[in-house]
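One protein chain omitted, others in place.
Chain lettering (A and B) follows the sequence in which the chains are written, and residue indices restart at 1 in each chain.
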Amino acid sequence: MWIYEKKLQYPIRVDTTNPRLAAMIIEQFGGADGELSAGLRYLSQRWSMDNKRVVATLNDIGTEELAHWEMIGTLVYKLTKDATVEEIKGTPFEAHYVNHGMGLYPHNAAGVPWTATFFNVKGDPVADLHEDMAAEEKARATYEWLINISDDPGVTDTLRFLREREIVHFQRFGEALRIVQEDMNCNKYY
Amino acid sequence: MKNMDEISRNMELARAYVPFQIMNQVFNQKEALRRGTLFPELYKPYTPNCRDENGRRNYYE
Partner (left out) sequence: MEGEIIMSREQLNLLLEIMEVSFVLDETALYLNIHPNDERALRLHNDAASQYAQLMDMYQARYGLLRNEGISRFPWSYIDDPWPWDVNFNNF
């Protein structure tokens, strides 16, 4: 089960009111390679893994991704909470505003709503771990594109943190795959 | 501790292999949070300078 702690994983600073940037950051809130997809992908895959080290890895990284989803939501919130309607008009955030007001809703930067079709659970540990490694690289690349377009230093600082987490997660999923492969080798000899 | 990399001598075709990390030094808690990892060997910061004006990575530099 899940326990909630009333704190962010990272101390987020947002230096500007910037609805345009918020409309791009939301890609990681509701997009295919975003944190919600990552969290639900890993947490859903837990049930079809055999090795306890692999289950623990999916469990804990999946949980961390939900904390990242909260961070992305916080970035969008801080970037827009003081925005006037005049500041929103003419930015991509205007399209979000006319549907959701100042609320947060999981869709990507193009406005496509989040869907479970953004991820897969194959029920095959090798396939699923490769999906996870690919997901981490796609998220890492997305953070690089976001860092390239960010003009808010506080936001950039948070994006750099989140990007580094993807690199660490890739390492853990790579190690989990080694463990699964090792189990497959052992089974050959029985 | 079992050497988990014995398997590297027995690599098979049609498989991907990521080396196991072995914990060595760690950042202090303040540095770790700032950088996004406890482990120096996993710290790989983004340097936009390694991309050209079109955002393409210069792989061969």
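Here, a residue touches a chain if its C-beta (ideal position, glycine included) is under 8 Å from a C-beta of that chain, and two chains touch if they have at least 3 such contacts.
Bear in mind the structure is a predicted one, so any value in this text is a computation, not a measurement.
Colleague: Given the contact rule set out at the top, which of the displayed chains would the hidden chain touch in the full complex?
Modeller: By the stated touch criterion, the chain not on view contacts A, B.
Colleague: Looking at the full complex, which residue from A:40, A:66, A:135 or A:176 touches the chain that isn't shown here?
Modeller: Touching the chain that is not displayed is residue A:176.
Colleague: Which subunit A residues would touch the chain omitted from the figure, given the whole complex?
Modeller: Touch with the absent chain occurs at residues 3-15, 53, 56-57, 60-61, 64, 70, 73-74, 77-78, 82, 154, 168-169, 172, 175-176, 179.
Colleague: Tell me which stretches of subunit B touch the chain missing from the display.
Modeller: 1-2, 4, 20-23, 26, 29-30, 32-33, 37-39
Note that in this section only the chains that are shown with their structure count from here on.
Colleague: Could you please state the distance in Å, as a whole number, between where the Cα atoms of subunit A are centred and where those of subunit B are centred?
Modeller: 19
Colleague: Under the touch definition given earlier, write down the residues of subunit B that touch subunit A in their complex.
Modeller: Interface residues on the subunit B side: 4, 7, 10, 15-18, 20-21, 33-37, 39, 42-46, 48, 51, 55.
Colleague: Quick check: in the complex, which residue numbers of subunit A touch subunit B?
Modeller: 10-11, 130, 133, 143-145, 147-148, 160-165, 167-168, 170-171, 174-175, 177-178, 181-182, 185
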